[in-house]
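With one protein chain withheld, the remaining protein chains of the complex are depicted in position.
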Amino acid sequence: MNASSLQALIDDIVAATRSRCDEGAVADYIPALAKVPPDRLGMAIATLDGTVLRAGDATEPFSIQSISKLFALTLALRREGESLWRRVGREPSGTPFNSLVLLEREQGIPRNPFVNAGALVITDVLCQRFLQPERAVLEFIHGLLGRTDVAIDAGVARSERQHSDRNAAIAHFMRSFGKLGSQPATVLDAYCAQCAIAMSCADLARASLFLAADGRDPLGGSPVVDALAARRINALMLTCGAYDAAGDFACRIGLPTKTGVGGGILAVVPGRMSLCAWSPRLDANGNSIAAAAAIERFAAETGLSIFGASVA
Amino acid sequence: MNASSLQALIDDIVAATRSRCDEGAVADYIPALAKVPPDRLGMAIATLDGTVLRAGDATEPFSIQSISKLFALTLALRREGESLWRRVGREPSGTPFNSLVLLEREQGIPRNPFVNAGALVITDVLCQRFLQPERAVLEFIHGLLGRTDVAIDAGVARSERQHSDRNAAIAHFMRSFGKLGSQPATVLDAYCAQCAIAMSCADLARASLFLAADGRDPLGGSPVVDALAARRINALMLTCGAYDAAGDFACRIGLPTKTGVGGGILAVVPGRMSLCAWSPRLDANGNSIAAAAAIERFAAETGLSIFGASVA
Amino acid sequence: MNASSLQALIDDIVAATRSRCDEGAVADYIPALAKVPPDRLGMAIATLDGTVLRAGDATEPFSIQSISKLFALTLALRREGESLWRRVGREPSGTPFNSLVLLEREQGIPRNPFVNAGALVITDVLCQRFLQPERAVLEFIHGLLGRTDVAIDAGVARSERQHSDRNAAIAHFMRSFGKLGSQPATVLDAYCAQCAIAMSCADLARASLFLAADGRDPLGGSPVVDALAARRINALMLTCGAYDAAGDFACRIGLPTKTGVGGGILAVVPGRMSLCAWSPRLDANGNSIAAAAAIERFAAETGLSIFGASVA
Partner (left out) sequence: MNASSLQALIDDIVAATRSRCDEGAVADYIPALAKVPPDRLGMAIATLDGTVLRAGDATEPFSIQSISKLFALTLALRREGESLWRRVGREPSGTPFNSLVLLEREQGIPRNPFVNAGALVITDVLCQRFLQPERAVLEFIHGLLGRTDVAIDAGVARSERQHSDRNAAIAHFMRSFGKLGSQPATVLDAYCAQCAIAMSCADLARASLFLAADGRDPLGGSPVVDALAARRINALMLTCGAYDAAGDFACRIGLPTKTGVGGGILAVVPGRMSLCAWSPRLDANGNSIAAAAAIERFAAETGLSIFGASVA
């Protein structure tokens, strides 16, 4: 498909999916997120030649929340390499993203880097490397975008930190098993700030393009991560990227995705493109209903699926 | 890669991987399996043009065990279509394949068709459609192969049934939630027989080729399943096909796989080929160590991965 | 208190508690139990001198269900002695009576003899000692009563066995851990028959009187069990006798009790008496609402409590 037919496609998808923006509920576990206008819907595609296509509210920044785990993981993998896997597993959890049950059974080693426990371990790794890990994640994103105008929403970060008891429980729990090097409060400060980064669909699609290109930014420069690491990140997105609906997403969409409670969903088509959709209302698993519908429709219309034989 | 370079590659892989046949232990939970010669190693590839390449012990039949779940699932999906998903989930379980814990939490609905509970539900579905479900699975395999010389090993089936208390517990447990239509004994008879089907690497690669071809057998005839169903099966293999090591397999191998405690591992390269490796000794998760090593090496050497951008 | 004031007291309690017979629901997990007239309420006391006092429907037989676990445990302890505790624990479970979760964690050793798993192990022990364990339990009760007119309700036993999938799951599960010597079907036949014994409040109070007398039937003969065993049975009743409401019963009633889903509740006042109340409607834990209210009132009015200093 060329750029103009892709543009037409996502325009159509946004138009057809608007009706689903009514379903579900905006995340309300922190007051700052609950204030987002719920009727937004955006979609963007970044293709390997660097083109970025936009539809609907694709340029409006929103709170990326758990999508930040993807950038933090990539940064940690760059720094630590394979030894990172001694601190966090790579298996789907079979339990909600914020559960402590498996953590108790597995003595403080989180199942994967995308459950909250795993993301806190990743932040802990970054705390040992950087004085301000959230700035390191932000600057990493700046580097990926070639721009420095992406920022942390301080109000969201503060609100998030004030309502971080569940994550504090997880952090203290891991520390009680000797699995957290820094103080929980330090890790939580950085983690809440990182989740409060605001980005648009267009920026998220562009910033994650290296995952579609075996770790190399297609527009040049040195690799972001090596090909093996990029593939592993895609594999983790596929098996663990959509909270406790990862299996359902794999069946419905067939692409590596990472979702966030801000309503964003990022998806990767290896060898082709990266895409992102956003709409604030969530289902019971914490995934955006309209954004998931938009990406599912995109996959169905193009036939793009890592599990399929046909090439669009 | 052409056929001769693929042949050279799998010959090399089998030679290089022989040394790993010492690691792990043959499944001993049923006496009949414990008698298999442990030093076997075979590998086979079926490409879309129908070519089947063989290396090592690729033509020696072995007990396919849980790989049979793949054929049973496909047959059930053909018959039931999408309504099948009302009876079984599509999420990874985060627990060992024979755990009852999640089943209790989720009131008798198994997490996916590849944990034992889910496979028993699939057999139950087949019990409602066929008088002898294990014959139906066998004949389905005959149809895929275009041959009728694949058979159930009656000794293994009997031994398996005599040691099926854990699966009997699961079956009765689901029935106590009203989630099993047939009597547990009926379901267990069929399930144990189906697991005792004996096939070689070459036959397994050939029989699963439709999964690499969007559900259509490349050598003609009507589709085995539609493209969407084939992709979903691949997605389920990726997220749930390797017991509680599915995430690790996705990271290491990057292909949909289904493993069995007989030591077989089947893998699908969508759009390209299906492959199978076999060696009896297992790791703690119940996956063959040497067969996994062979397939991992194959993926590394060819660069084939559903998560990668490059094309070999 | 003398017999006539005790008689007046239980007459009053039955009259005052009738209004609570409306609350809750009759057990409906087996059809035969669902047919019991729900408005019944009886109460009986057996004192150490052998007097039996009756109020309301105290002489109407009902299905004793889990109260039979008490007699089976006593019989098994008589035969096995302390070695019985190698097969079953003595700790409260913190989970519903038919849960399999702890059984998985604890590798097939039930937490205590009153959860279903533990009761099935007790029946398995009896299966190894008696050809017809349910007859052995019945004859043990006949011996305690000095009469042989107590019987198994064959209709209830049959209905129970037809709806025993949950218990079959538990039995097969324990056998998969090597913790059940007999075939699950054999154990379940005996267990379901034992639960279907029909007795009245008056008979239950009389038959359990040895528990109030350090194991010795106050009207003579050899001890039923030794004092230590009798005390342990009382301790198990206190900590585990009321399903997942044992702690609440200990706080509200303060006496060792054993409840059954037939609506019976047996209570022991060590050194004084044994008592039983019955009414079919149950709360969510499976305990009779009106029978619990009657016994709670009895304890409050008399001041009898194993946790209290005063003597009535």
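All chains are identified by letter, namely A, B and C, in their written order; residue positions are counted from 1 within each chain.
Keep in mind that, in the parts below, a contact is a pair of C-beta atoms (placed from the backbone, for glycine too) under 8 Å apart; a residue touches a chain by one contact, two chains touch by 3 or more.
Values in this document were obtained by computation on a predicted structure and should not be read as measured data.
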Q) In the intact complex, which of the presented chains make contact with the chain not displayed? A) A, C
(Q) Just to verify: which one of A:Pro184, A:Gly264 or A:Gly308 makes contact with the chain not shown? (A) A:Pro184
Q | From C:Leu6, C:Ala46, C:Ala76 or C:Leu102, residue that would touch the chain that is not displayed | A | C:Leu102
**Q.** Residue among A:Leu48, A:Ala169 or A:Ala300 that touches the chain left out of view
**A.** A:Ala169
Q. Among C:Ala190, C:Ala250 or C:Ala277, which residue is in touch with the absent chain?
A. C:Ala250
Q. Of the residues C:Met1, C:Leu145 or C:Ile306, which one touches the chain left out of the display?
A. C:Ile306
Q.
On chain C, where is the contact patch with the chain that was removed from view?
A. 89-95, 102, 111-112, 212-214, 227, 230-232, 234-236, 238-240, 244-248, 250-251, 254, 256, 270-271, 305-311
Q. Touching the missing chain, which residues of chain A?
A. 99-101, 104, 165-166, 168-173, 175-176, 184
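Operating definition for what follows: only the chains that are shown with their structure count from here on.
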Q) Is the way these chains touch best called a line, a ring, a star, complete, or other? A) line
Q.
Given that chain A and chain B are copies and touch, would you call their interface same or different according to whether over half of its residue numbers are shared?
A. same
Q.
Measuring between Cα centroids, what's the chain most distant from chain C?
A. A
Q. CA centre of chain A versus CA centre of chain C: separation in Å?
A. 55
Q | Centroid distance [mean C-alpha coordinates] between chain C and chain B, Å | A | 48
Q: Find the geometric centre of each of chain A and chain B from their Cα atoms only, then give the gap between the two centres in Å, rounded to an integer.
A: 32
Q. Counting only residues that touch at least 2 other chains, which ones in chain B make the list?
A. none
